[in-house]
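In this view, the complex is presented without one of its protein chains, the others remaining in place.
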Amino acid sequence: MKPVLLSLLAMLACQAQAAPVEIKAWRHDTGDAEMVASGQMVARFNRSQDRWKVVVESIPQGSYTESVTAASLVGHLPCVMTIDQPAVPNFAWAGNIRPLDDLLPAAVVAPLLPGGRGVYDERLYSVGQFDVVLALFARRSALAREGVRVATIEQPYTAQELHDIVVKVKNAGRYRFPLDLNGKAKGEWVSYGFSPWFQSAGADLIDRVDYRRVDGVLNGAPALDVARYYARLFKERLAERNPADEKGFEQGRSLIQYTGSWKARDYAERFGDDLVVMPPPDFGHGPRVGAASWQWAIARNCRHPEGAAAFLAHVLSAPEMAAMSRATGLIPVTGEAAALTERYRPGGDGRVYFDFAARYAVPRPATPAYPAISAAFEKAMSDLRGGKDPDEAMDEAVEAIEYDIARNNGYRNIHAREAASK
Amino acid sequence: MTQPIRRTLLRLPILLGMCGLGVVFATPLLFMFAASFKHDDAIFANLASWTSYVPDAGWSLANYTAIFERSNLPLFLLNSTIIATLVVVGGILVNSMLAFSLSRMRWRGRGAVLSVVVAMLVIPFEVIAIPLLSLVARLPWPGFEAGVLTWQMGWFNSLHVQIIPFLANAFCVFLFYQFFRDIPPELDEAAKMDGAGPWALFFRIILPNSGPVIATAAIVLFIAAWNQYLWPIMVVQGEAARPVQPGIQQFFGRSNSWGQIMAYASIVTLPVLAVFLAFQRQFVASVAGAGIKG
Partner (left out) sequence: MKTILGRDHPLAVSGFAGPALILFGVFVLLPLLLAAAATFTNHRLVSPEPTGYVGLDNYTRLLALQVTTVAPLRDAAGDLQRDEEGLRYPTWRQVRQAQPELAGYRPAWQFELGQRRVVLAATDPLFYRSLINTFLFALLVLPLQCGVALGLALLVNQRMAGRIFFRTVYFAPVVTSMVVASIVWSFMLNTDRGLINELLRALIGNPDAGPDWLGESSHALLAIAIMSAWQGAGFQMLIFLAGLQSISSELYEAATLMGANAWQRFIHVTLPGLRNTIVFVLVSTMLMAFGLFTQVDVMTSGGPLDSTTTVVYHAVRSGFRQQDIGYGSTITVVFFGIVLLVSLLQRMLLAKGAK
């Protein structure tokens, strides 16, 4: 009797093991080429092995954070999800995601540029496929007509030079608002786009040694210089305070646009060789660009972390990264993947962005205080646009951030403490 | 000058005024509608001129086909329709009954309840959103699996989570209450003499004569349910139960697809307009009131 039962059980067990285990994933829905590429990537993973089956639910990007936060409040998170990289430390601190150090092989993680990693308290919590950088876009012909030099990676514009250029162009009369600062975009764009200006001047959002002190960092002398510079751009009507749309540069209403490299492909198609891509202005310590975009993470209560990790490893493989880059035009985060793409391989016409990333990138501060920092920074910039005194505006931001940090007990890493005490 | 001509001439300024007002009210919507037929570049080409408010020569349905490709709009429309219909039917019933008891029945605590209901008009949804979230995550819901009654924990990712919390609506209760107060008490006497209890009085006499207020309440409830945005974002993460409004966020991103956003918004507006058209027939400029007063 027993052998029969045993073999029956063994057969059932084999059946159960034969069906692939379902792994739920959530990703933000960008609704375009990226979604198609993402779907194909997942399909390839599911086909390449039969242990795991990843099922992706896509959530509209504009409301993604609220959706995921609400789900995390009640413990309804899936196994794998995408997170915007600067929010990763906050998520990790809250205990929603788990470290990836012991789940992903070192060979996969090591070649990643800083823009491909989400780190908190020296542990890796998220990995990404692509990076975005910031640049000044202009049209060669327009620059030539206005008598403006083209900035290069060796010789970027200094902040003062950029200001003088824009003033001269405005006085020439052809452009009402010569500088387009992507003013229509709100939310994280402001922090992403303009905190590098502060870093380029030698200031920063927060002291990155212990991530507690903001006073003197965000409102010290170099920071106030940048704040005054920013306020002046709007006071002198060099940039539009409340633009109606983000098409100013495309439609020839402004000379230079400061925006992210996600626009690179559109502009390259539209303007071809006439497009010139220049580094952001140098405020004293060399131009700086932000780094990192949406990345993948594994939830703490995922029941199949090995499967999730296998999916992540697949996502980070050079062919997949290259495929995603080809579909979306975004920058891959490993040299190997870049070499596989037309645009970003050495000699490719997009290599300049890859070089920007390698040379100038400064990731946003890896602290759980980042949402508070970003909100306070955005408000400060908005107030500067409205004409508030720069000293007061930056002081207010500093106090708001420090208050938030104090109220959260310095965002100490409770889970590390727990793990250590076990 | 003859009477009919005089009347028409007197009416003319009024008609012109109404047309003028109509233009003022419709302009933003004309923009939205016109933009849905244009390419993104064309929308912003000449923002200040009147051409932004009418479709241009190269108008096309490209935006409309795109939104159906990029998102599961038919499913969202179906979900929203089901949700809104159930909210309207259930809401009218539940709120009018409470208003009836507040206005026509005498019971202890009636005054207090009325004050509380009026007070609830003040509460914006954002205040209670988070605690409500924790609450519905812990409520059970019955389901049937293989013919057996089972209980599932939490109401997430369902249609009922978007319906049940919104059936009781303080505004509608208040609306019905004011209306019922104006109905003459002679009706109650007549019903009592006929031996009819409160249920018969309510369902056979009061409700059928409340056309305008039911229409108003229906429109209010439908719009509120159709325009729900924050709550579905919080409690519905999957596509299966997602309604229309969160879906529009899909088209906002690094590169806003303005034409598609306007097309989406145009489509989403149509069912509500249809509901309005259906119900506004109740607002007939007739002597409808006379039946009750007499």
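Going by the order they are written in, the chains are A and B; count residues from 1 in each one.
Here is the rule we go by: a contact is a pair of C-beta atoms (placed from the backbone, for glycine too) under 8 Å apart; a residue touches a chain by one contact, two chains touch by 3 or more.
None of the values given here were measured: they were computed from a predicted structure.
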Next item on the list: Please pick, from B:Val54, B:Val127, B:Met153 or B:Ala240, the residue that touches the omitted chain in the full complex.
Entry: B:Val127
Notebook entry, point to check: Which residue, A:Ser38, A:Ser67, A:Thr82 or A:Asn96, contacts the hidden chain when the whole complex is considered?
Noted result: A:Asn96
Next item on the list: Could I get the residues of chain A that touch the absent chain, sorted low to high?
Entry: 66, 69, 72-73, 90-91, 93-96, 176, 186, 240-245, 371-372, 375, 379, 382-383, 385-389, 391-392, 395-396, 399, 404, 407-409, 414-415
Next item on the list: Go through chain B and note every residue touching the omitted chain.
Entry: 11, 14-15, 17-18, 21-22, 24-29, 31-32, 47-50, 52-53, 93-95, 97-98, 100-107, 110, 113, 116-124, 126-128, 130-132, 134-135, 164-168, 170-171, 173-175, 178-179, 181-182, 185, 188-189, 192, 197-199, 201-202, 212-213, 215-216, 219-220, 223, 226-227, 229, 245, 248, 261-262, 265, 268-269, 272-273, 276-277, 280, 283-285, 287-290, 293
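In the analysis below, only the chains that are shown with their structure count from here on.
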Notebook entry, point to check: Taking each chain's centre as the mean of its CA atoms, how far is chain A from chain B in angstrom?
Noted result: 39
Note to self: Looking at the complex, which residues from chain A come into contact with chain B?
What the structure shows: 26, 29-32, 35, 57-63, 66-68, 70-71, 73-76, 244-247, 250-251, 260, 262-263, 266
Margin query: Looking at the complex, which residues from chain B come into contact with chain A?
Written below: 40-41, 44-45, 47, 70-71, 130, 133-134, 137, 154, 156, 230, 233-235, 237-239, 246-258
